[in-house]
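As you look at this complex, bear in mind that one protein chain is not there, while each of the others sits in place.
Take a look at subunit A:
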C-alpha cells in the first residue's frame, strides 16, 4: 500500500504495521504531498475554473485560453519556476505530479503562451502582456500585529481570527453591493490569512488603474511606524460604505468580541495606545486620570467599562475639538477594519497561491470559505495533509472512478467549491460567451446588408 511506503520510507517512526491503527506523523513531507497530488488535488475543477467556459464545444470558445494562463511552482529547496503553462487538464495534472510543487501560484492570462514569450520579444511593441486576471485580495493577520495582543507573527488563534471574519464580511458585501460583482471565491491561505478571487468577466478585464482604485476605495488604515493615529476619518460624515461596515460588522466585533478577547483596556500600556489616538490631550488626560484611580471590586469587565467611559466622554459634546468628531469610529476602525495588501490587488501580473494547495508550514489545505457562514469557519480544524491521507487510508476501497476526495474531509470543500462558486460561474460564462457571439453575428449580418 502506497501510504505505508510513504511513511516507512521516510521516517522509521512506526513499529506496528497495523493499517487501521496507524497514527501518521503530523505535518508535511514530500511523500505525503505526492500522494495528495495523486489522489486528492481537484485538477478537473481547477481546469474548468481557469477555462471560464473556453473548454467547451461552442464556436466562440478560445482553445488557446487555458494555455495562456501563467502558473508558477515553488519546489522543495525554494526552487522557483515561473511562466509555466499547460494546454489541457491532463498536462496540468502531469506537470504537477511530476514536479510535486510545495506551492502553486496562479498568474494572469497573457496575450500569448507565457512559456513562449521570448519568441515574441523581437516584434518590439508590447506583444507579451497580461490580458485577463481575476481581481484578487490578500489579507494577512500579521498586518494587524499592532492591534492584536493574543498572538503575534505567524500564529493565529480563535481570539484574533474574528478579524479575518470581519474582513471577509466587509469586503464581500462591498464587492457585491457596491461594485456589482457576483462570482467571488474566498479561500483560507493555509496559515494566517485569507485570499479573495473575484472572477466576473468585468473583474478579469479591469486595468491596473481600476484595480488600484478599488484597493484605494477599501483603504482606511494608513499605518506607519511614525504615526500614532493610523486611521483618520475626516469629513462631516462617513461614506455610506464605511457607515455600513461600521454598523453591520465592526462596531459589534469591537464591542462584543475584541474588547474582551484582546483585553484592550486591561493594562496601562494598552490604555495608552488608545489614548494616543485621541487628538485632544485634555480629553486623553481626563480619561487617563480617571483610569489611574482603579476601583477594585467592580464585577464588570474592565474593558467594557473603560470603553463606555471613553465613548461617553467623546460623544457627550462637552469637548468640541476638530478631530474629535469621528474619534470613536476611528478607534474602532483602527482595531477592526480590514487591512489589505495593496500591492497584490493593483497589478495584473501579481501571482497568488492556488486554492487546494497545502501549506508547507502547517500542512493545512487552502480550502474555500463560505462568506455567508464565515463566522463558523475555524482555522484550527481545517483538514491537514496527514489527516486527509489517514482518512483515505481508512475509508476503504471505493469504486473505480469514484472521487477519492469524496471519502475525506476534503469532500465538503470540493462540493462547496462546485455548487456555490464554479457552477454559477460557468453558467454565467456560457451565457456571456453566447450572447457576445450572437451579437457579433448580428453585427456582421447588418454590415453585409445594403
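The rule is simple: a contact is a pair of C-beta atoms (placed from the backbone, for glycine too) under 8 Å apart; a residue touches a chain by one contact, two chains touch by 3 or more; residues count from 1.
Heads up, the rule we're going with is that contacts and distances are computed from a predicted model.
Taking the options "Metaxin", "DNA primase large subunit C-terminal domain-containing protein", "Response regulatory domain-containing protein" or "Calcium and integrin-binding family member 2" in turn, only "DNA primase large subunit C-terminal domain-containing protein" matches the UniProt protein name of the chain that is not displayed. Of the options A:157, A:213 or A:436, the residue whose C-beta touches the omitted chain is A:213. Here one chain is not drawn; of A:65, A:241, A:416 or A:437, the residue touching it is A:241.
In the complete complex, the residue from A:55, A:178 or A:301 that touches the missing chain is A:178. By the touch criterion stated above, the residues of subunit A touching the omitted chain are 177-181, 202, 206, 209-210, 212-214, 216-217, 235-243.
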